[in-house]
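A single protein chain has been omitted from the complex, and every remaining protein chain is retained in its original position.
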Amino acid sequence: MFGAGGGTSSYQEVEETDFVLLWGSNARTAHPIYFHHVLKGIRNGAAMYAVDPRLTDSAKFADAWLGIDVGTDIALANALAREIIASDLHAPEFIQHATTGFEQFAEHVDSYTLDFAAEITGVEAGSIKDLAHRYATAESAQILWTLGITEHHNGVENVLSLCNLALLTGHVGRWGSGLVPLRGQNNVQGGGDMGALPNKLPGFQDVNDPIARKKFEELYGVALNPRPGLHLTLMFEAMSKGELSGLYIIGENPAESEADVQRARTLLEGLDFLVVQDIFMTRTAEMADVVLPASVGWAESEGTVTSSERRVQRVRAALTPPEGARHDHDIIGDLAECMNVPWPARSPEELWDELRTLSSMHRGMSYARLEEHQGLQWPCPDNDHPGTTYLHSWLWEEDLGGREPAPFSLTEHSGPKEALSSEFPIRLTTGRVLDSFNTGVQSRGYRSPIRSGSDLEISPMDAEHLGLSNGEEVVVSSPRGSVKMTITIERDQPRGLAFTTFHFPELVDLNVLTNDQWDPLSGTAEFKAAAIRIDKLTGHDRA
Amino acid sequence: MSNDHVSLVINEQPVTVGAGTTILEAAQSLGIAIPTLCWAENLTPANVCRLCVVEAEGARTLVPACSRACEDGAEIRTDTNRVAQSRRMVLELLDSTNDLSQSPELQTLIDEYGADSSRYTDPATPEPSPKIEDDLFIRAYDRCVLCYKCVEACGEDAQFSFAISIADRGFDARVSTEYDVPLPESACVYCGNCIGVCPTNALQFKTEFDLREASDWRPEDQEVTETICSYCGVGCTLELHTQDNQIVKVTSPADHSVTSGHLCVKGRFGWEYLQAPVYRPPSDP
Partner (left out) sequence: MPDLKFSNAEPDESERLLIDALVDNPPIIRHSERVVHGGVRRAKDVRHLLLPGLHLLNNSKGWISPGGLNYLAESLRVPPAEAFGVASFYDLFELEEPEGDGPRHHVCVDPSCAIAGASSYAEHLRSQGHSVHESPCLGQCERGPALFVQARGSAPIDMSSGANEEPQFDTTLSNKLLQRFGNVDPTSLESYRESGGYQALDRALSLGSDEVLKLVTDAGLTGRGGAAFPTGIKWRAVAEHHGPQKYVVANADESEPGTFKDRMILENDPFALIEAMTIAGVSTGCFKGWIYVRGEYTTAAELLTSAIEQAYDAGLLGEHAQNDSYSFDIELRQGAGAYICGEETALFNSIEGFRGEPRSKPPFPTDSGLFGCPTIVNNPETLLNVLEIVLHGVEGFRAAGTRESPGTKLFCVSGDVGRPGLYEAEFGVPLRVLLAAADTPSSEIRAVLLGGAAGSFLGPDQLDVPLSFEGAAASDATLGSGAVMAFSKDADFLGIVSQLAKFFRDESCGQCVPCRIGTTRQHEVLLQIDSTGPNSKQRNLLADLSLVMGDASICGLGHTAASAVQSALREGLLGEPYE
């Protein structure tokens, strides 16, 4: 996106917007309390359209659901853009003032006719047109998305395509209008804020920017490597090439969560040295040479996290950690000392204040102010700043706040990497359920009365075609492997699409099936689009 | 006077407030306390308990302060005998019907207003046995004062799950699922938002229930710590209520812009994995 990586809008804005376009997000399930804000918006009169291969729980609240084929988001977005331009519903003044590349963009999307998009996405042209008009003519409109957009081999391009729509209509940089990526995990945003990205320093400062680097180098008295590091998927690439032989993992469980998990496990096993710092003895930790037991960040230690609305909030220790478990910051500080690096700030608040001197967007966020304001939204550059509810208001300023205009991006439909074939004719996509989380390490710990299995949900038509009944056990195969699963026939499921959750590695080693094709720009793997086959059990399988 | 403000007098003190301000809010701004039961800042006023009634000059009956908007020129009294009589009777009627022993605020009001439920002989009361249908929370409807808060929180005011509604009518009215099916069979998604708003502890965490049954519920030994939920990226504020280095229940502040006091099942109940005393179990279930 144009500028720092964070959602443009505050939660409260969706309560007051006129139009919500929920795209590849099942927020009802994955972000339940954010969805409360959406529901308030709907209650206040907002219209909502949902674009998603599945008629998800979220989509059920929508005035219209457009059930596109998996991996056809760009075709749809470009067709929406073309329709908006063709019907003269774009915002020429805004485009002129705040963007660049409109002409090429218009030319580029010109081949994305409604009929073409209908063909690709499987959604009728009339409904695509309807959505284009509703979005473009709304007073204010937001596009919300989650992993349904990003967990593709071309996830970044997907996002850019949505940004194009906002630039085209001026639905960004104003109260109630914007682009809202919802973070799947508690502190993904905060990790990004703190520089846990291969190419960024804290505060989204570029690693290869010498001025930014200098601040850090001066503080720590060491020279920093100016080359961007590797993201997770590239690390596995590097491991496979033997270029990476030692790994320090903090709070991740790749031995269970990686796409094509068997390959991941083999690579982890092949490392010379593996350190895992975690609150659990995870499957990954079991493979480690050294395990550093950590205290639980949100309940046993002090610190901050950042939410999807860029709100930095305090976490506090309510419990004393079990014996032997130590706070992450203590472990890391001690390691630094062992390495003879000066580590002046040791307490969480000292560390935070140190960060505030390095990252201007966090500068005004003292612990005291965070406490007082129920958290603050970055950027918050000084102690009098109230925090920033929505980003990119500069797009509407006379001089663009001295910035470059925002560029349109040219994106091209390319479909999922793993095409369907006669051998693997069904698309498998994955998602969350309400009461569970990621690999289930934490959520398995409580006795949820609504825990469902990790069934494979298929449409009634497919079930009939394959002669399958509800509850039947089957063998599910992808080009990478096979697992046994139980069938659930889901009335709302489109034909040709199968769905399951990814919370039950102990039941179904699901990531055996998923595709490890990853997005070269973000490093996110294509969790959302494997090609599979479903076979009835033979006597042999049953044994 | 502009249209967006109204001026009125409460207990002889003049006050000017924004149009749409309730009498309750206006009184609070003057430091005048009005008791409430069915009102909550994160819910639409249900307007049913009538504990908050006040006297408005010219009105035939008393008016509910929690939901009645201030009118220009109104003269309100919160401290008359007539007001006190109605409040006393509301408390008395509730106390004659419900087990209010776990509602300290109501106990205080009962003393303050001199409500005497012993005046009623053989009063009808609801079924006393608690519904224990799962491991997360219990419902003891003999404590339920039918404030409608849980129904609102489960419905349009927050959760939109509509697992519970008021069923039947009159004295038989009760909070119920369809055909009284057990909660796990209903539309309940165990967000616990009903627990969060229940004023009488009719709905309570199973952890609290078990500790109370074991006579080991010690509010005086409990601490509340605010932190942020560790699951998804929404960033909900949790209030962890702890006793003996164990979490005993979780709430969220009603005035928080992110949660408005509401959570999902993971934030509300997903902390059990922390409770293993020394060693946290590995990934097997």
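Read from first to last, the chains carry the letters A and B; within each, the first residue is number 1.
Everything below uses one rule, namely that a residue touches a chain if its C-beta (ideal position, glycine included) is under 8 Å from a C-beta of that chain, and two chains touch if they have at least 3 such contacts.
The structure displayed is predicted, hence computed values, not measured ones.
The shown chains contacted by the absent chain are A, B, with contact judged over the whole complex. Residue B:47 is the one among B:47, B:107 or B:257 that touches the chain not shown. Only one of A:14, A:33 or A:48 touches the absent chain when the whole complex is considered: A:48. Touch with the hidden chain on the side of chain B covers residues 45, 47-51, 53, 61-62, 64, 67, 69, 82, 85-86, 89-90, 93-94, 96-97, 119-124, 145-146, 155, 160-173, 176-179, 181, 185-187.
As for the chain not pictured, it touches chain A at residues 28, 42-43, 47-48, 55, 57-68, 122-124, 127, 494-495.
Here is the rule we go by: only the chains that are shown with their structure count from here on.
Rounded to whole angstrom units, the spacing between the C-alpha centres of chain A and chain B is 36. Contacts from chain A toward chain B in the complex involve residues 11-12, 30-34, 36, 39, 43, 61, 182-189, 253, 256, 279-283, 285-286, 296-300, 305-309, 311, 313-320, 322-323, 374-375, 434-437, 439-450, 505-506.
Residue ranges on chain B touching chain A, taken from their complex, read 133-136, 156, 158-160, 183-184, 188-191, 223, 225-238, 240, 242, 245-247, 253, 256-260, 262-267, 269-274, 276-285.
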